[in-house]
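Written out below as structure tokens is the structure these notes cover.
Shown here: the complex without one of its protein chains, the others still in place.
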Amino acid sequence: MSYEDWYRQDRLPHIFCAGCGNGTIINCTLAAIEQMDWKKEDTVFVSGIGCSSRAPGYILTDSLHTTHGRAIAFATGVKMANPDLHVVVFTGDGDMAAIGGNHFIHACRRNIDLTVICMNNQIYGMTGGQGSPTTPKGCLSSTTPFGCAETPFDLCELATAAGANYVSRWTSYHVKELEKAVKVGLETPGFSFIEALVQCPTAFGRRNKFRQVADHVEYLRSHSLLKAKRDRMLENGEHIPEDMYIVGEITRRKRPAMGVKP
Amino acid sequence: MRNEVRFSGFGGQGIILSAVIVGRAAVIYDNKYAVQTQVYGPEARGGASMSQVIIDDDPILYPKVATPDIYLIMSQEGFEKYGAVAEDPSVMLIDSTLVHSRPKCRCIEIPATREAKLTLKKDIVANIVMLGALVAATHVVSEESLRKAILDSVPKGTEDLNLKAMQLGLQLGKQP
Partner (left out) sequence: MTRTEFWQGNTACAEGALAAGCNFFGGYPITPSTEVAEHMAAKLPKRGGVFIQMEDEIAGIASIIGAAWTGARAMTATSGPGLSLMMENIGFAAMTETPCVVINVQRGGPSTGQPTMSAQGDMMQVRFGSQGDYAIIALCPATVQEMFELTVKAFNLADKYRVPVFLMADETIGHMREKVIVPDTVERVNRKPLVPGTLPFKADADLVPGFPQFGKGHHVHVTGLTHDERGYPAATNPKLHANLVQRLVDKIENARNDMADYDVINPGASRVFIAYGAPVRTVQQVMYDLNDTDIGFLRLRMVWPFPEKALAEFKNAKAFFIPEMNLGQMAREIERHIKLPVISIPKIGGELHTPADLISTLEAHP
């Protein structure tokens, strides 16, 4: 069996744009699940609203495509009511960090046994490119036409501070690392958070000098800084450029968790 | 037969619990009908708390007390806010240790807090002393039902103390 067996063939073609990074993240997730040997009937995908949240609709399991920002709250109900189910949440930066920010930090605090995968394209893609809480300073969007003036969230630091057991960040360039990170997330009891930076040629790239998909993926690669390397640089008193994304395993710990299968 | 009883005192005296005990005695052990209501909100915490019980042989339709025929008042502020309106033919039991005003209606003075402190060494059971006195003076519920309802409602380990408080109240409330 291959992870492709997890797709709903009767739902194709999908709605993602040519060059979208979301498919990469879904593939990595399903490949990790395949390695876990989970059964389809024991696995539930939950999502909110946005491009990322369409993912569960393409996967052949029970799935709950909910309201904007609330996926984690719905998933909490599914998991607490039936801890035997494996519950995975697909979300995005707008869905999870803006309208759903409160549910996110409280799920981290409860350390509930969910795996949350955030496809962070740094913009509202589905609705045509409005600024999100992770839009980098200076970047253009339809609601930041003079450049984003606000400081973006560091979602991984947020998850760590709020209490998640496992936190990692990769990009759509790092497919092998991402697949491994998702697998560790699936294995870890408690709240696992994996942030995947993804290119969005249609809504983000077009406005921010990444018209070519490859250019954006290359940017993500070249602006990724391994956490271990960052830590060494800090030890040596070296300057960390502000536009770097810290990638790798950010947090791994064994705090008491809720909703873990008995 | 219908009685409408109003309880008032300050937060922490067990005013609400007293009303619930009387309602419970009526419903569970006297096989009557009762409705208990209370005032909620921040003003009911620090200041005067108030609760009312209607006891009736028949089902109670309108559940709010219009004019109480019995008052049980355990603080001066409670008297001023909820007791001063009382007129004949109502009857009021007051904790004479804590309330210095007297109503226009018939008044039965029960030194509940003082007696609880002196006799039982615990002024916390003054409300139960008042309940004993209430039953002795008005027979709104039977003594036996009150006893059972008190036992249902008080914390484990305090049963003897509370029954002694009730007995004390029954003595103090006996009318000539």
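Here the chain labels run A and B in written order, and each chain numbers its own residues starting at 1.
Everything below uses one rule, namely that contacts are C-beta pairs under 8 Å (C-beta built on N, C-alpha and C of every residue); 3 or more make two chains touch, one makes a residue touch a chain.
Everything quoted here is computed from the prediction, not taken from an experiment.
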Of A:H106, A:R207, A:H223 or A:R252, the one touching the omitted chain in the full complex: A:H106
Field: Candidate in contact with the missing chain, chosen from A:E34, A:D62, A:D154 or A:E218
entry: A:D62
Given B:V5, B:V35 or B:V135, the one touching the chain that is not displayed: B:V35
Task: Write the list of subunit B residues that the hidden chain touches.
output: 20, 23-24, 27-28, 33-41, 60-64, 66
- line: Residues of subunit A touching the missing chain are 8, 10-11, 40-42, 44, 46, 56-57, 60-67, 70, 73-82, 84-85, 102-103, 106
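Going forward, only the chains that are shown with their structure count from here on.
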Message: Distance between subunit A and subunit B based on Cα centroids, please, to the nearest Å.
response: 61
